[in-house]
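Every protein chain but one is kept in place in this view of the complex.
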Amino acid sequence: MSMQALFGQLLVGLINGSFYAMLSLGLAIIFGLLGIVNIAQGAFYMLGGFVTWMLLNYAGIGYFWSLLLVPIIVGLIGAAIEKTLLKKIYNLDHMYGLLLTFGIMMFIQGMFVHFFATAGRPYTVPSALTGGYNLGFMFLPKYRGWVVLASLVLCLVTWYAIEKTSIGRTLRAATENPTLTRAFGVNVPALMTIGFGIGVALAGAAGVLAAPIYPVSPLMGAELIITVFAVVVVGGMGSIMGAIVTSLMLGLLEGLTKVVYPQGSNMVIFVIMLIVLLVRPAGLFGRER
Amino acid sequence: MTHLPDTVTKPTTSNHTLIWYGLGLIALLAAPFLFYPVFLVKLLCFALFACAFNLLLGSCGLLSFGHAAFFGAAGYVAGHAAKEWGLPFELAILCGTASAAVLGFLFGYVSVRRSGLQFAMITLALAQLIYFLAWQLPFTHAEDGLSAIPRGKVLGLFDLDNIMVLYYTTAAIFLFGFIAMHRMTNSTFGQLLRAIRDNEPRAISLGYEVNRYKLMAFVLSATFAGLAGSTKAIALKIAALTDVHWATSGSVILMTLLGGLGTLLGPVVGAGVVQAIEDHLSSLPADFAVFGLFRLPPITAIIGAIFIICILLFRRGIVGEIQHWLDRRSGK
Partner (left out) sequence: MSDQRVLTVDNVTGHYGDSHILHGVSMHVNEGEVVTIIGRNGAGKTTLLRAIMGILTKRGGSIVVRGQETIALPPERIARLGIGYVPEERGIYATLDVTENLMLPPRVAAGGMSLDDIYKLFPNLYERRRSPGTRLSGGEQQMLAIARVLRTGAKFLLLDEPTEGLAPVIVQQIGATIELMKRQGMTLILVEQNFRFASRLADRHYVMEHGQIVDVIDRAQVQARMDSIKSYLGI
């Protein structure tokens, strides 16, 4: 096997890993604040890809503007869904949150299949990011490097915002003790809307980054979310840095498996999950409760 | 041994309920003269599947998002046993069911210890592993699936290719599963499970090995899901990837939710409604348009919409709402 192939697959693994990171980060924020496991996260990723494609084809808005606009649009759609649907079930068993977002996912995906069919639509790499570098041991396409860089920066900015800023402080407080935080004058219900918006915007941003790599299709996020669930179980709930590190590690491992044992590449993360559950049930970075 | 107090009043078998059982039995016997039998066969398989799912959710409060794995895997094994090994109908079903039980033990062993939402995520991910295995393993034939599975003869006597024999055999299997699960729910074991569901710390402090009981419930639920899947594969002569797909797990959740979580008949009614909708939609011509104006969205979007409406407007489900209404009327 050539070094080229190995590093090429590791790069793909790193890219997938950074998508897992963005999706699981959003998942963690939403779960902390709303107590909902948002299974529709993959649908919002798809929405991100599709809105990017639509902006270009219907409005002539290019990639870089999309990178800014799409997360905002997806976040607003998410906020609207939170305000109209999710808000109604907060006092019910957490199970209903999962079921409701499952319904939302099926609905969004189904409607996109309805209007756009299942075939993938290509999105060309922006001209500023075409070409690549020859690193000697491998050829690095500029765009792929950019995706890894951009999503890492986005993840770290999110981590910083949550751990080190005043907004993050309020977010953590509302996650830990929403009732008391309200009694201090913080509008926690609004924060929950914003939190859901930010959580799905991260998935939307991943969708923009993915558009030039993976064809944009209504089902592009359907299986992804299941893998992200496995990643979250491996990492353990609760640590943001843990989620990022686990995502990248598992992405790389998946890439490596593609070289060594291609048939097992789509299964390796689930097998790892099985092993982790047997050996360390709380996950790598989680604490046993 | 201390006994946990019964949290749910045990239903007494009154004349009233006996009449309902009688009516149900008559409906089961008469149905193939009123509806297309193959549709009913499929419906009964899914109804049994939904009952198995409800056994776990209703009595343990455990929401499995991966029940398609048991349903589908059992179908593959039963189909393979009938087609490649040439086993008779009963043994093929037994093989499929047993494989689901083994799989259920594996899944349950790693998942029942985890709390509610993590449990759902883990079962979904494990089922996805089975789905990918079904893609890869040689005996499942990937996208083609196992087709033209021979049905064989019941007890070596009655040819299952006779549609009425097929229907009544399926009905008997359904009835067996339904009654077995019903009795289990009302047994001491079922009461214990509900006590664990309602107050787990208390059950632990009373010295019960909670996880062992949960695991038993999980294995039983998987086993009956496997029975449903095996029967479906042989009755419809096909085992395919859709049977192990997450959408099938979602579909069985919807059936149970729509019919009424934790109710006896809810899963059956829910399975009937969902199957009827799917059957109706797939029978429409490709260019069908509502009022000649717009095309119907695909089934997944409709199922999604039903999910949303059901959770927001009638969480008790069809049977649950009727029961609630009757209770309130008789209460006044």
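Things worth noting here:
Residue numbering begins at 1 within each chain, and the chains themselves are lettered A and B in the order written.
Assume contacts are C-beta pairs under 8 Å (C-beta built on N, C-alpha and C of every residue); 3 or more make two chains touch, one makes a residue touch a chain.
From a predicted model like this one, the values you see are computed outputs, not experimental measurements.
The chain we do not see here touches A in the full complex. Note on the undisplayed chain: of the listed residues A:P189, A:P215 or A:G264, the one touching it is A:P189. When you scan A:A59, A:L180, A:M241 or A:V260 for touch with the missing chain, the hit is A:L180. Chain A meets the missing chain through residues 166, 169-170, 172-173, 175-177, 179-189.
In this section, only the chains that are shown with their structure count from here on.
Here the spacing of chain A and chain B, counted between their Cα centres, is 32 Å. In the complex of the two chains, the chain B residues touching chain A come out as 63, 65, 110-111, 113-118, 120-122, 124-126, 128-129, 132-133, 136, 246, 250, 253, 257, 295, 297-308, 310-312, 315. On the side of chain A, the complex with chain B involves touching residues 31, 37, 85, 88-89, 92-96, 98-100, 102-111, 113-114, 223, 226-227, 229-230, 232-233, 237, 263, 266-267, 270-271, 273-274, 277-278, 281, 289.
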